[in-house]
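Below is one structure, written out as structure tokens, with a few remarks after it.
A single protein chain has been omitted; all remaining protein chains appear in their positions.
Right after this comes subunit A.
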């Protein structure tokens, strides 16, 4: 019998190898490699380390948030305010920079604003039991609204030179600071979700929150922590993006929330909660980045690009369903 989450409990376990080969991650890996090869054939400019390094900015900031968002969605919640958290954190940092604060203070403020916003979302969802989609649609307008009130049609542009390191700096050769943060975040969230009790509890809540509660899991506390993590990652993304742009406007990062959710869903995380992996999200971020960069190199108009992204998303999600339907 199918539960509300659409998950089936298999009556016999398949071998780990065949499971790995048939997994979503394997499919995504194949797609990523195919896109990589197609891009190298289509454009002579694709296989250039510097170009690929520049192109990584297409996805690094969004992917950082996508890791936290993946855990949130696995637990059956969602946060649509992440783009607005970026805007608010960036505005706070901009105001502080205009007041003459140095880079360390700006970083603390960026992270702090992210955490406060995450805590606000988490409090409303976990303490007052409000649905997260409603809460975060509200805070999406609220957080960005505060930025608009503070800035209007103005901009903060007076960041200290050392602040540029996060979004424009290189750790070694073509490896950007943002790529390193992306990799570290992937590792940290991978361990948190797949190797800790906390991660098991997140899956348990996503599959059946009531059963999880009766098993002694403090559901509200974990939900609150997940919103806090999403806020924190949005704060980190805000530092990177603000540093890369070297300026803040209230319209910064508009539309990011949908792109983040797209990466998570493309990564194989069930939008109904209960399943998904960080490896899938990493691969999905790479696929998104490769597709947009490859099409950009061919000067495909943005409108056509979004149509192709939409088709890719639908087909990658529909194919496994079709496959199982045909096999029956």
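The working rule: contacts are C-beta pairs under 8 Å (C-beta built on N, C-alpha and C of every residue); 3 or more make two chains touch, one makes a residue touch a chain; residues count from 1.
The working rule: contacts and distances are computed from a predicted model.
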Complex member absent from the view - protein name from UniProt, among "Rhamnose ABC transporter substrate-binding protein", "Cytochrome bo(3) ubiquinol oxidase subunit 3", "Cysteine-rich domain-containing protein" or "Acyl-CoA reductase-like NAD-dependent aldehyde dehydrogenase":
"Rhamnose ABC transporter substrate-binding protein"
Touch with the missing chain holds, among A:116, A:272 or A:297, for A:297
One chain is left out of this view; which of A:112, A:145, A:190 or A:246 touches it in the full complex?
A:246
Looking at A:45, A:165, A:198 or A:323, which makes contact with the chain not pictured?
A:45
Over the whole complex, note the residues of subunit A touching the chain we left out.
43-46, 48, 50-51, 54-55, 57-58, 155, 157, 164, 167-168, 241, 244-247, 249, 251-255, 292-293, 296-297, 299, 301-303, 305-306
